[in-house]
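Notes to accompany the following structure.
Here the complex is missing one protein chain, while the rest keep their positions.
So that you can tell them apart, the chains are marked A and B in the order they are listed, and the count of residues begins at 1 in each.
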Amino acid sequence: MATTLGWIILALPLLGCLALALFPRHGEPPKGPVIAIGVGSILIAFVLSAVVFASMLAEDPSERLHVDSLYEWIDIGGVSVDLAIRIDTLSMMMMLIITGVGFLIHLYSVEYMDHDRDYRRFFAEMNFFVFSMLLLVMAENFVFLIVGWGFVGIASYLLIGYYYQQADAVRSAKKAFVMNVIGDVGMVLAAFLLVRELGTLDYSEVFARAGELGPESGTALAVCLLLFVGAAAKSGQMPLHSWLPDAMTGPTPVSALIHAATMVTAGVYLIVRCYTLFDLSSLAGDTVAVVGMVTLFLAATVALMQVDIKRVLAWSTVSQIGYMVMAAGLGLYASAMFHLMTHAFFKATLFLAAGAVIHALGGEQSLDRMGGLRRHLRVAYFAMGAGCLAIAGFPGFSGFFSKDEILAYSLAAGTLGTIGYVVGTVAALLTAIYMFRLLFRAFFGPDPDGGYAHAPHPSRWWMAVPLSILAVLAVVGGWIQVPFGWHLIDDWLAPALVGAPEISPSHTQEVVSLIIGSIVAVAGIAIAWYLFGADRERRLRLAGVAAGPRRVLEDGYELDEIYDEALIGTTRDLGDALTRDFEPKGAGGIISAPVAIVRGSARVLRAAESGLVRTYAFALIAGVGAAGIVIVLAVVR
Amino acid sequence: MNVVAATPLLIMSGASVLALVLGVLPLGPRSRWAPALVAAAGCLATFVMAVVLWGERQVAFDGNVRADRFSMLLVMIVLTATLGVLALAQREPSAVDRRAEWTGLLMLSATGMVLVATSGDLITLFLGIELLSVSLYVLCAVEVWRERSLEAGLKYLIIGGIGSAVFVYGLAFLYGVTGSTRLSDIGATLSGASLTGEPLLLVALVLITAGLAFKASAVPFHMWTPDVYEGAPSPVTAFMATGTKTAAFAGFMLMFTGAMTGVESDWRTLVAAVAAVTILVGNIAALLQTNVKRLLAYSAIAQAGYLLIGIAVGSIQGAEAVLYYLCAYTAMTLAAFAIVIIREREVENGDTLAALTGYGRVRPWAGVVMTIAVLSLAGFPPLSGFVGKFLLFGAAVEDGMTWLAIVGAVGSAISLAYYLRIAVVMWSPVPDSEPAGRKLLRMPLAGAGVAVASTVAVVGLAIFASPLIRMCRAAAESLLAP
Partner (left out) sequence: MTGVPLAFYIGLSAAMFLIGMLGVMIRRNPLLLLLAVELMLNSANVALVGFSRHWDDSAGQIFALVVMVVAAAEVVIGLGLVVATFRQRIELDVDQLSTLKG
């Protein structure tokens, strides 16, 4: 029964998307049916997921694995790939998060997108996203994982560029897409390696026979690193992170659902799903952990200086996923999933609260033009407060438990883990500071200079209800797993993580970490209050200090500029090559070697097509000569 | 004498000649559809024969013509392309003006392709390639009042002549080495005696590779392709992109995967090198194009590179991947060209990117067709282009040519830049120059039908890939049957 319901859960958002897309063209349809289909499909999917969850609870833990194949999709020389789904405890957890948080955000969008002309397109694309994400987590083999992976990329591309009239949005969408494709290439190559080594792509077989790759072998390392390229691109890990802050050009519910709660955590899911492979290569695991550490720290420093409310949250997402990736790299798979869950709650809360602010202020996103909102927007204030306390790790709130778990367990995970603990703790302090900076600047103090153009209007219940539910989850969600108490997440995931290394901290480590964690959170909030809350004058004085380093941070270490030219530019410039070619050259920055090479060779190739018959004849004959040389060289060797 | 195996060829020849003759007969204006109907009927009849002959190998004319699973699958692809182009050409000015010649030549060219696919001998193989080429030279230049069409035809003829000469010279040397023109005998000789590294054989390999690579428009023998694709009438371009490519790869598989498999070690590096260069050059050169036909020409070059991967690995699995990709490629190319052709009839210079700007907002279904076609060409999952590339790259990795798969993946990543540009342009806001509320022509039904059917195929061949892949495997295996 579980799998039958699974197919229905998977089909519902797809049907919703198709139904919305196939509405008669002319004239926008009435909003009622659009809401009913768009939100209803996700609601039913959530209810069914809950039913499956309940039925799995009733089962013996060792039997909580259901695989079902619809039909054989392709069969390549003995490697058969089925359209199959897998419902185990890991995918079940993801399904609940995706449909649950997804439903709340859909509901919220009903009001948020109220003024939008393209209401139907929005819900069609959102439904498509949920379908793709479900496909990604429910796939039973690497091929459909990659298919889902590609689909969420498309959905993300469409929704980042939702306001296609703005050049910004289109540019960000393109950037996100191109960076994700880099990841996709990595995934595909990993899949090929698996086919070559194991002759199968089904999870069950790959993981059962992963040992054949050989522990610490080069192949295992290559497979893991290629998979991690995909994970890093999707989850905004350095150096492939820079698309994520730019992705904030999409509507806020999109940022909440795709670029905070679900899609960007797909990389973490992937690593946890493939833990058997990552356990084979300690070097791969270490690489993952180090990348996570670097990302979580640098992104936290950048978040300190952002002025755009959504960009603060975006950088914070990069940083928080850094925690999960570090945990996964250290082998703390259940902890990573726990933080993934609480993060989905509190980050969605934060984004939706930010959305309520932006909505109330008619599109204003700059912290400089906010202040005193506490008096105007009660619901958003409480929700934002709850979210901030949670993410800062204030004792008792959800982030406290999950972040502490990652940090405490890191202490038990060797030298690298200890380094991770230190980095993570410092970054936790920064997290508390930057989040409460946001809260204090937006909600406390006087109204901004010149006041608000029109009085901020509080949200109606469409936005208020989902926001409140999420806020409650952000507060209490962590109690599901309590140190020295109960470990429901660990227990639930255990059947899906059989054979993963058992790492658990000693009592002393646990206690020390809890205490330090609490102190750090409170200290961070206090510092933020001192700097940004208590005295407005002090904040303004601060603004003049160390302008140079500040600018570097504001620009995300200017990595963006560097990549723009060096990495992303290569590919993106290819797309823009034409337009630029006809434009007078600006005093653009450093043009790096790869860009120059590709663009140069494109021009040379165009010049070579001279239109002269004799040139073509010459090329043909020269080609014959070259072929002769190649064949002689090949045979001689 | 058993002529059953030759029936596809005979029906096609008959239909070609009949279509030509109908143009000469004084039948009056009511018969203007007659040539197209004869051609379509001929294609359908041949298709039925191809289905009937799908099975163990039968030979006709003393082994010069053979019908087996391999040749019949290719015949089906060629016929699909021919039918599609026939439909797309229904309102083409040159085709309206000279219905009989146009249709007759198209059918003759298709007959050449069928001959290539069913050939069992170097002579028939060469004859088929020449028949398809010579007919195409004329078709390219069929708009004699248009300088560019003439230029395309003449360029194609001259360069094509050189290509043919190189090819036949190579065939002559192959004959010199093996003493036979029969493909099966050549295969036996090359597998039996140790001829690896024989100088005359190497010369033959170089020349044959060059000749076939020319027809497949692989680098560095590709330079005619963009000019000819741009200058020729668009349905002819679509036919070259699909039919000629299929025939060229039929030749590649018959010669390399089939007859010359015994000396694989001699040619695999060469073919792999050509494949790699083709992928890179085709994709990079496409970046700067503004004319969609020209862009698709470079894309066709790059796609030839991917296909060559399947030849370079030299295995049954490689041929299987090539066959699948040819099916997928034919569908996606027809879809893309259908939109260009429809747009060309609505505006001046309809084959430029500028003309497609915002077209998806005017005609959403056209936008959907084009978007799916380019995404599939780029190899986006889970469209059939992705499945095809997956098979091709997979075959390369399996055969120890991982580097070639990586080149292919890099090329695909580059290609996204220009394929996505088409998709983005299609959905951009309608430019101001477009008069608001301009009345659109009524949709040409045949063209729209081809566009939609091809798109359905692009998606369908991916969703139900398994049966087709099994067919391709059976076809590829029959290639090596004694």
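Please note the rule applied: a residue touches a chain if its C-beta (ideal position, glycine included) is under 8 Å from a C-beta of that chain, and two chains touch if they have at least 3 such contacts.
Model, not experiment: these values are computed from the prediction.
Engineer: Which of these, B:Tyr175, B:Trp365 or B:Phe464, touches the one chain of the complex that we don't see?
Structural biologist: B:Tyr175
Engineer: Out of B:Glu151, B:Glu344 or B:Glu398, point to the residue that touches the absent chain in the complete complex.
Structural biologist: Residue touching the chain left out of view: B:Glu151.
Engineer: So which of B:Pro8, B:Gly84 or B:Gly231 would be touching the chain we can't see?
Structural biologist: Per the contact definition at the top, the residue touching the missing chain is B:Gly231.
Engineer: With respect to the chain omitted from the figure, which of B:Leu122, B:Ala355 or B:Val387 is a touching residue?
Structural biologist: Within the whole complex, the residue contacting the unshown chain is B:Leu122.
Engineer: Going by the touch rule given at the top, which residues of subunit B touch the chain that is not shown?
Structural biologist: Per the touch rule, subunit B residues meeting the hidden chain are 122-123, 126-127, 130, 134, 137-138, 141, 144, 147-148, 150-155, 157-158, 161-162, 164-166, 168-169, 171-173, 175-176, 179-182, 226-228, 230-231, 288-289, 294.
Engineer: For the chain that got dropped from the picture, name the residues of subunit A it touches.
Structural biologist: On the side of subunit A, residues 606, 609-614, 617-618, 621 touch the unshown chain.
Convention: only the chains that are shown with their structure count from here on.
Engineer: Roughly how far is subunit A from subunit B, going centre to centre by Cα mean, in whole Å?
Structural biologist: 42
Engineer: Subunit A touches which residues of subunit B in the complex?
Structural biologist: Residue positions touching the partner: 155, 158-159, 162-163, 166, 196-197, 202-203, 205-207, 209-210, 213-214, 219-221, 223-224, 226-227, 266-267, 269-270, 273-274, 281, 284-285, 287-290, 317, 320, 364, 380-382, 387, 390-391, 393-395, 397-398, 402, 405-406, 409-410, 412-414, 416-418, 420-421, 424, 427-429, 463, 465-466, 469-470.
Engineer: So in the complex, the part of subunit A that touches subunit B is made up of which residues?
Structural biologist: Checking each residue of subunit A against subunit B gives 25, 71-77, 79, 143-144, 146-147, 149-151, 154, 164-165, 170, 174, 177-178, 181-182, 185, 188-189, 192-193, 195-196, 571-572, 574-575, 577-578, 581, 598, 601-603, 605-606, 608-609, 611, 613, 615-617, 619-624, 626-628, 630-635.
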